[in-house]
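Note that one protein chain of the assembly has been removed; the remaining protein chains are unaltered in position.
For subunit A:
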Amino acid sequence: MVWAFVLLSPGGQAGQAGQAPCRVLYARAFGTSPGTPLGGPRQRLRRKEQLLVVARQVASQCQLLQSSLGRLSSPQLPQLPDEPVSLQDAPGGLFQMPPGDPFPDRVTVVWLSVLALACALVCDPQENLSLAEITLRRLAPRLLISLRLLSPGAGVLLRPDAADALLDRLLPHGQMLFLNERFLQAVDRELGIKASR
């Protein structure tokens, strides 16, 4: 199953003075993994911390991949917010997190960099990782639009309902869907999105 979806800001590169820390901008957990202490603020704290650990690891892998590809860590933004944003070549990857660190069981994290942000799915190791990558590649451009990530301001922080609406269609209750392009178009019509590929 998919345990969580995370949208994060990787922050500055390690070693640079005054860089922004890694932040979780939006996260959705789809249930509590067995073995988590239940009840009260500790459960919530545990969840927040687990997601932050995932975010940090994604940020680190993202920076390492960018440097191995010889790219700048913060890609140039398109000049006009209306310009269709191509995420076809966006770097992404897969890695595992061992049991106990931070989730009770082993998990696989699938991540994708989205301009200067990144998004990730935390899955069981046996999940269909190809489908997870497809799901992320579909969520990313639609999040860009719905959350108005290209315009300045704090839009990403103030539109949890827009993010929820997207996830409800493309990852309802953490269920990844085998949607072909036509089904995807139908979803876009319902959401009123004109998403570029």
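Definition applied: a residue touches a chain if its C-beta (ideal position, glycine included) is under 8 Å from a C-beta of that chain, and two chains touch if they have at least 3 such contacts; residues count from 1.
Operating definition for what follows: contacts and distances are computed from a predicted model.
Only one of "AP-5 complex subunit zeta-1 isoform X1", "Thioredoxin domain-containing protein", "Trafficking protein particle complex subunit" or "WD repeat containing, antisense to TP73" fits the UniProt record of the hidden chain, and that name is "AP-5 complex subunit zeta-1 isoform X1".
Contact between subunit A and the absent chain runs through residues 1, 9, 20, 23, 25, 28-32, 36, 38-41, 43-45, 48-49, 60-61, 64-65, 67-68, 70, 77, 93-96, 98, 115-117, 125, 128-131, 133-134, 149-150, 152-154, 156-161, 164-165, 168, 172-183, 186, 197.
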